[in-house]
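Partial view: only certain chains, each at its native spot in the assembly.
Going by the order they are written in, the chains are A, B and C; count residues from 1 in each one.
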Amino acid sequence: MNNITLLISCKDAEGIIASVTRFIFEKNGNIVYIDQHVDAEHGIFFMRLESQFAISPGTPEAFRSEFAENIASRYGMTWELYTDRKKPGMALFVSRYDHCLYDLLGRYNSGELHTEIPFIISNHNDLRSVADRFDIPFHHIPVTRDNKEQAESEQLRLLQEAGVDFIVLARYMQIVSPRIIDHYPGRIINIHHSFLPAFPGARPYHSAFRRGVKIIGATSHYVTEELDAGPIIEQDIARVTHTHSINDMVMKGRDLEKIVLARAVKLHISRKVMVYNNKTIVFS
Amino acid sequence: MNNITLLISCKDAEGIIASVTRFIFEKNGNIVYIDQHVDAEHGIFFMRLESQFAISPGTPEAFRSEFAENIASRYGMTWELYTDRKKPGMALFVSRYDHCLYDLLGRYNSGELHTEIPFIISNHNDLRSVADRFDIPFHHIPVTRDNKEQAESEQLRLLQEAGVDFIVLARYMQIVSPRIIDHYPGRIINIHHSFLPAFPGARPYHSAFRRGVKIIGATSHYVTEELDAGPIIEQDIARVTHTHSINDMVMKGRDLEKIVLARAVKLHISRKVMVYNNKTIVFS
Amino acid sequence: MNNITLLISCKDAEGIIASVTRFIFEKNGNIVYIDQHVDAEHGIFFMRLESQFAISPGTPEAFRSEFAENIASRYGMTWELYTDRKKPGMALFVSRYDHCLYDLLGRYNSGELHTEIPFIISNHNDLRSVADRFDIPFHHIPVTRDNKEQAESEQLRLLQEAGVDFIVLARYMQIVSPRIIDHYPGRIINIHHSFLPAFPGARPYHSAFRRGVKIIGATSHYVTEELDAGPIIEQDIARVTHTHSINDMVMKGRDLEKIVLARAVKLHISRKVMVYNNKTIVFS
């Protein structure tokens, strides 16, 4: 064990940073990154800390229990500890649009994403050939009004069998039900094709065209039960003019969507995102 | 008369551009700028044309009537013709925020705005000293629930006496009533402190903070009866993070607001904006 | 023949637009797009015009010769006429970086690029597997100091056999010699990983890091004999801070490079770029 990343939140108090950094110091660790944030409204403290250990500070289990006893319990911390040993497993859900899928798989093949992709799930068969090109297993699970519950059971079975850590909806055109969300709270990443909260729901480019906006956007967020209202991870925008048709916006938007989604996925994989009060803290 | 700018709209048809450009050509005019747009949904044609005449093509009145008879009537055109002789008159409405006012008056003094500012109207007295610094008459017209109609009559009287062409609401914190709007249709420019249609109405930075957006914006639009729903002229955005308080957003937003409003004002002054179907065509 | 795109340049004169639009009108064509530009410094007129013909205006040959005689010769025009019948052929040159290649091939497969890709040429064998995934022929032509002339002959032979219209250097890490450039003037598109003219030549991210810039960029340009000094088609930028290592910049830059290159390729394919005086006119 050489690298440890800690994500911590607790009620704000004096001395937290001093206590945590001293704990790492006494284990002969070197802090290579520390960032903290205080939610002034609610008095909550958040911290992300990366440390390196030339000499192993012991088993992860021992480290965890010592940290829990000596530090976490004192401040009533909610905390997560990650080593860099295991790549998180990422399941991809898609429908018919291929631009986000091509982009993520290209990055995956380039070694840009520190993750494993066990499979792709789709409610349509259209993108099977893309999955095949990249040698990723593809599961076609049609979703209709009648079979929704059964389809979700099948999705859950696949997710759990593969030990998936988080799910990326890469333009998956189905609403994910609370049943799935409850299994992956703060671990389902969606890309919405507007600068939320403008134009939630279906066909946002049509709405943007009708409203005559001069800027379109894309938003990546964690999925919660309320549609398109979960914590925003990343957004970006592009300029449009009166010359752009709805189709032009769709084409421009594709580039936005894939870049914004990829950024959010990379932030999530590198444990840089914390969620509180339906908002994200995104450490740099 | 040396420069003529034409703004034209009509049902799309073959031969419009050929007819208009030939008309200018036969008057010995040189076209220095032509841009056109077709609203494909409704089949409407829009054109902006700037032309220069080494030799005067006659009185504006004669030019107008010849254009009306020979060209405009044939295609059922709605059209406007501007010479560069007269600077348009711009009234400023303000309340308590001074950043847009300082910015516009600085530009005005620098000669950046081809306009005349006959006066500033405010429902508060706070910014009188700014007006004084720039030697612009300042009219304090308080607006209350009880005196609203009377206050508007006073505003209208001042506007009409000065022959004002258009109104700029430079963070004027009052809703302008239909009575004023009817006198200045498509000629009242507002700045709203969000990327509309997100966060219309009051306190958008508070809403943006609560929603946890990663991008804030500002929108300049023409005022219509529906609040914050008029044709958008210009928008721009700035990035924010979890570290920004509401007050930080307000401060960042000030820079956005003043730049976006100034751009919209300059586009309007240079006759580059046409309105159709509650959207703008903004020629470059 | 239903769609005709004309690109025209000539010495500026009165009546050009009127003449051209009348010519189209008399052929019963409808102008769906017209944009023009005058280089005021040199008095050169540029125009791009798209027109649709419900009834065929005759063979392309007849149309061309009539336009040449009646219009082009009168104004001494340089002009090109395109129909939408034939997709232009695009050769890809790559070396070892795969992000631009993945991006272009993903778009190609999605049908986003109106082009044919007959083959990929590379001086290394690394990306053969990517070409294989997308079923594009891959030619490995190593380039050394000793075999450069022979390698280029082989490249030229392949290009000419396939009737390639333009070349895209998708992070091809070799300098293309005048011999190739002369065969494809204004038809070789490169992506450079800096906001030119800052940091031309090799290792621009290293230079950007050393200089401590707060913004990095990417530039797509036509290749000319002077290194990284050809006409710029498109540029874009991303923000960086002191926290970004050279490697972080490289990673951020990959997203810039692929998006900027794709935009330039799409502009070129849609005949929206004209070149004059080592600069581009990019019609919208």
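In the analysis below, a contact is a pair of C-beta atoms (placed from the backbone, for glycine too) under 8 Å apart; a residue touches a chain by one contact, two chains touch by 3 or more.
Owing to the predicted nature of the structure, the values given are computational and were not obtained by experimental measurement.
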(Q) One sequence, 3 chains in place: how many copies belong to the entire complex? (A) 4
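Note that in this section only the chains that are shown with their structure count from here on.
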Q. For the protein chains shown, what form does their contact graph take: line, ring, star, complete or other?
A. complete
Q | Most remote chain, CA-based centroid, reference being chain A | A | B
Q: Give, as an integer number of Å, the spacing between the C-alpha centres of chain C and chain A.
A: 36
**Q.** Contacts with 2+ other chains: residues of chain B
**A.** none
Q) So in the complex, which bits of chain C are touching chain A? A) 98-99, 102-103, 106-107, 109-110, 112, 130, 133-134, 241, 243, 251, 254-255, 259, 262, 284
Q: Give every residue of chain B touching chain C within the complex, in rising order.
A: 14-15, 17-18, 21-22, 24-25, 28-32, 34-36, 38, 284
(Q) Can you tell me which positions in chain B touch chain A when the two form their complex? (A) 37, 40, 195-199, 211-215, 217, 231-237, 241-243, 245, 278-282
